[in-house]
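For reference, the structure is listed below as C-alpha cells.
Removed from the display is one protein chain of the complex; every other protein chain stays in position.
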Amino acid sequence: MGIHSYAVDEIGHLKENNYLNCDKSLRSWLFTLDHKRIALLYLASLLVFFFLGGLSAIFMRLHLYNVEKPLLSPDAYNVAFTFHGVLMIFLFIVPGIPAVLGNFLLPLMIGAKDVAFPRLNLLSLWIYWLGALVGIIGIINPVWILKYLQGSAISQWIPLDTGWTFYAPYSTSTGAGEGWGTIMMTLAAFILGFSSILTGLNFMVTIHRLRAPGLTWFKLPVFVWGIYATSAIQVLATPVVGITLLLLIVEKVFGIGIFDPAKGGDPILYQHFFWFYSHPVVYIMVLPAFGIIGEIIPVFSRKPIFGYTAVVFSSVGIAVVSFIVWAHHMYTSGMSPFSQAVFSATTFAVAVPTAIKVFNWVSTMYKGSIRFDPAMLYAMAFVFLFMIAGTSGIFLAVLGLDIFYHDTYFVVAHFHYTIQGGAVIGLIAGLHFWFPKITGRMYNPGVAKLAFWLIFLGFNVTFIPQFILGVQGMPRRYAFYLPEFEPMHRLSTFGTFFNAFGYTLAILNLAWSWAFSKVKAGANPYDALGLEWQAPSPPPHDNFVVPPNVEIGRYDYGVPVNLVAQKEVVRS
Amino acid sequence: MASEAKTVEAGAPPVYHHIDPVNAYHASKLGMWLFLATEILLFSVLFSAFAVYNWMYFEYFHDAATKLDWRLGAINTAVLLFSSYTAAVAVYKAQISDNRGVVINFGISFLCGLIFLVIKYIEYSAKYEHGYFPGTSYWNSTEFSAHYKNYFGLYYTMTGLHALHVVIGMGVLLWVIGLARKNRFSSRYYTPVELGALYWHLVDLIWIFLFPLLYLID
Partner (left out) sequence: MDYIVPDKVSTVADFFDDLNLAIFLASAFFTVAIVGAMLYFAFRYRAKSSNDITPRIEGNHLLEIVWTVVPTVVVVVIAWVGIVLREKMFEVSPNVIPIYVTAWKWAWEFRYPTGKRTSGQNAELVVPVNKPVKLVIASKDVIHSLFIPAVRIKQDAVPGQLKYMTFTALKTGEYPIFCAEYCGTRHSYMMAKLRVVSEEEFNTWVNTIPEKTMPKRILGKKLYTDLGCNACHSVESGVNLVGPSFYDVFGAQRNFKDGTSLTADENYILESILYPNKRVVQGFNENVMPSYEGRLSQEELMALVSFIVELKTAPKEELVEVVFEKDEKIDLEKMTPLERGKYLYSAKGCNACHSVDGSQLVGPSFKGLHGARREFADGSSVVADDSYIKDSILNPNARIVKGFVAAMPSYQGQLNEDDLAGIVEFIKSLK
C-alpha cells in the first residue's frame, strides 16, 4: 500500500482514502492484510453461523413447545441441539470478540499500524474458513447425498448427533453421518483450533512488541488486557483439545482403543482432556466481553474506570485459575471425593475476581454523568445478566448441589446467562459502541434501543424458566418430557421469539445504518478518552494520520479540559 | 511470518510498513517460542495419555515395548541429535553472513531428516509384517489383546505425528535453503534461519522424549 498522505476535516473525517474505500475489488478484500478488513470479514462469517445456530435453537424450542405432537423425531432433535452447540461454540463465539473487535481495535488501542504478523492474521482467517468448510461438508455429507439420490428418505439424514462435547464412547460408536459426520466435525474443530491458536499468538506478540513507544503495560486499556488474557488461554489450552479430537478420529478410523472401554480405553480420560480446554474456553468467550464493558461504562459515565489495577489483575487471575477448574464438569463421573473437593475449591477461586469486576463497574458510575446510549444500556444489562450468571454458577460450584444440577436445565440456563448474557451481549454492546469508528457513521439509536429491550426481555423470558426447570429436575438434551415440565417449557419458547427478533433487528439496524445513514460520526462522537478515538473514522490503512502522542496518562487522550475537570482527584 | 517484504539488496532485512526490522526480528522470535509452546502442549496430551495407560496396563505395555527394536530407535536419536547440531551451526553461519554455510549445514540436517524417515519406514514395515499394525489379520484376531492395541495405537499416533513434524520441518529447511541460495542472509538479517533451526530443535526435542518412553520402558 505504501506511504499515504491524509487530509482530515474539522470533525476528524478523512477527506481521502480510508481502509474501506482505498480499494474496492473483491480480491483486495480476500487477500487483505489490513487487520480492520480481516475483522470485518470475520464479522460477516460469524453472523452467518450465528444465524444458523439460532435457527436450530428455534427448531428445538418449537419442538419442545408441545412434545405430545412433536415437530421433530428424537433423532432430528438430537441433530438440532448438536448443530446449535457446534455452530454457536466453535464457529461463532470462540472466535467471536477477539477475531472481530480484537482484530479491529487492538492495533488502534496500542497506537500500532497493524498486528505483528499481518499475513499470519490473514492465514488465521483462511484456516477459519477451511474449518467451516470441512464442517459444512461433514454436515451435508456427500455419502448421504449419494444415498439420497438412490432413494433414501430425508428423515434418515442424521449427520451429527453427539452434542458439542463429543463424549466417548458415544462419539466413537455412533453411526450418525454414515460414520463420517463425527469425524468431519471433530476435524473441523481441530482446524478451527489452529485458527484460534494463531490469532492468540499474533495478539500476544502484538501487545508485547508493537505498543507505541511510551505506552507502558499499565497504560493499556482494559479491553487490551482482556484480549491479552484471552490470547494466553487460546495459545495454551487449544492444542490440548486439538490433539484430543485427533485421538478421537484416530480411534474411530483405525479402531485403536484410547477412549472406548470396549477397546481397552478410558472414557473418563476423554472428559479430563476435553474439559481441560473446554472450561478455559468459556473464558476465551467472556474475558474480552469483560474488557468491552470496562471500556463502555467509563465513557458513558464520564469517569475513569474504578480500580483499574484490580480490573486488570482480575482478568489475568481468571485466566490463570481457569486452567485448574476443569474437573468440576465431572462431579458425577465418580472421581475420588478428594479430587472433587479440590476442584470445587478452585472453582470458587474464580468467583472472587469475577465479583471484583462487577463491583468496579458499578462503582465507576458513582457520581458520574450517565448517558443512556444503546451501548450503555447493553453494558448495564450485562452487569445484571452476569450477576445472575455468576450467582447461578455458585450453585454449580457447590459440590453437593452440582450432584443434582449437573446435566439438568439449570446448567443450560447458567451457561446461556454467561455466554449469551455475557459474551454475546458484550459483542453486541461493542459493535454498537465502536460502530462509528468502524463505519464512520451513526446508527439509528431509537431502533437500537427497541432491539435492546426485545433482546433483554426475550432473553430473560427464555432462560429464567429454564432455571426453574433445572430445579424441578428436568434433564438436558431431552426431546421429551413429563407433563410437570410443560408450563416452563412453553414460556421459554415464547421468550425465544422475542430474543431472536431482537437480535435480527439490532443487526439489521446496524447494517442499514452503515449502508444508508447520512449521519457522519466524526473521530470521537462520545468525547471518549481512549486512544482509538484519536484515529479518524473510519481509520486509514495505517490507522493514525500522525503518530499518536502516548507520553501522557492512561485514558487521557484528547481530554477536552473544560469537560472533564480535575475538580476532585480521589485516591486512597 | 511478516508482511509486504520488499527486497532491496542482498542481505538487507525486508521492509515492513508497520514494524521496524529490529522489532520484527524480536517479534518473530517471540511468536516462534509461543508456537513451540503450543506444540509441546500438543504432545504433552499424548505423553499424559501414555503415562495413564502405562500405569493401568503396565504388564501389557512393558511386553509390547519389547516388540520394538531399540537399536533402530537409538540410531534415529543419534541422527536427529546430529541434525540439530548442524542446524545450530547453520544459524552461526548466517550470523557471519556465510550463505553457503547455511545451505551446507541445513542441507545436512535435511538429509538427516530423510534418513530418520527411511528408518521409521523400515520400522513400520517390520511391524506390519509381524501383524502389529491396524487392519492386519493378526491385529484383528482375539489373540492380540486390546491393551497391545492401546500401546501400538499410541505408538503409531505419537511417532506418526512426530514424523509429520519432521516432514514439515524438512519443508521449512528447504525453504530457508532456497533463500540462502539467493544470498538473502547476512549478519543484519537471519530471522528465517534462526526460526527454522528453532523448529528443527523442537522436532528433535520431542523425539528425545519419545524414544525412552516408547522403546526403553521395560
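Chains: A and B, in written order; residue numbering restarts at 1 for each.
The rule we apply is simple: a residue touches a chain if its C-beta (ideal position, glycine included) is under 8 Å from a C-beta of that chain, and two chains touch if they have at least 3 such contacts.
Model, not experiment: these values are computed from the prediction.
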item: Selected residue (touches chain absent from view) among A:L401, A:L450, A:I464 or A:V519; value: A:L401
item: Among A:W129, A:Y170 or A:F494, the residue in touch with the chain that has been omitted; value: A:Y170
item: Omitted-chain contact residue, chosen from A:L20, A:I38 or A:M365; value: A:M365
item: Residue among A:C22, A:L47, A:A310 or A:L457 that touches the chain left out of view; value: A:A310
item: Contact footprint on subunit A, counting only the chain that is left out; value: 74-75, 77-78, 161, 163, 167, 169-170, 173-174, 261-262, 266-268, 301-304, 306-310, 331-334, 337, 340-341, 344-345, 348, 351-352, 355-356, 358-360, 362-363, 365-372, 380, 383-384, 387-388, 391-392, 394-395, 397-404, 406-408, 468, 471-473, 475-482, 562-572
item: Touch list for subunit B against the chain that is not drawn; value: 55-59, 142, 145-147
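Everything that follows uses one rule, which is that only the chains that are shown with their structure count from here on.
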item: Chain centre separation (subunit A, subunit B; CA means) in Å; value: 35
item: Contacting residues of subunit A [partner subunit B, same complex]; value: 1-3, 33, 107, 112-114, 116-120, 197, 201-202, 204-205, 208-210, 235-236, 238-240, 242-244, 246-247, 250-251, 254-258, 263-266, 269, 273, 542
item: Residue numbers on subunit B that touch subunit A, as the complex places them; value: 1-4, 17-19, 23, 26-28, 30-31, 34-35, 37-39, 41-46, 49, 52-53, 56-57, 134-135, 145-147, 149-150, 152-154, 156-157, 161
